[in-house]
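One structure below.
The complex is shown incomplete by one protein chain, all other protein chains being positioned as in the whole.
Let's turn to chain A:
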Amino acid sequence: MTAGGGLRRLGDRLVRYWRRFERGHELLLVSRWRQGLRREARRRDDTLRTLLLLESLGVDNPVAYETLDAVPYLVADFHEWHRRMGRDEFGDAGVCC
């Protein structure tokens, strides 16, 4: 084993330890703040979802034609949304579950 190879392995090991420490640090100190940001993003998504689904709530949506394109993007997490809103299953068959 050469001295250079030994040093390289030591360096790799130190980098691995550092990365592990960095991950632990992110989990410990950063993740709880990230949750706050995700919560805020989710709140805004919910507002947008409500606006897009106004017609299903019986309210006229004057820009329904323009916002139709955005609906597919919100279908993906529609199931998660109605469960979070307290309904384990969503009304009409074929909508999501």
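Convention: a residue touches a chain if its C-beta (ideal position, glycine included) is under 8 Å from a C-beta of that chain, and two chains touch if they have at least 3 such contacts; residues count from 1.
Here is the rule we use: contacts and distances are computed from a predicted model.
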- prompt: For the complex's missing chain, which UniProt name, "Carbon starvation protein", "Iron complex transport system permease protein", "Integral membrane protein" or "Decarboxylase"?
  reply: "Carbon starvation protein"
Task: Among A:Ala3, A:Leu28 or A:Leu57, single out the residue that touches the unshown chain.
output: A:Leu28
Statement: Residue list for chain A contacting the dropped chain reads 21-22, 24-33, 35-39, 42, 80, 84
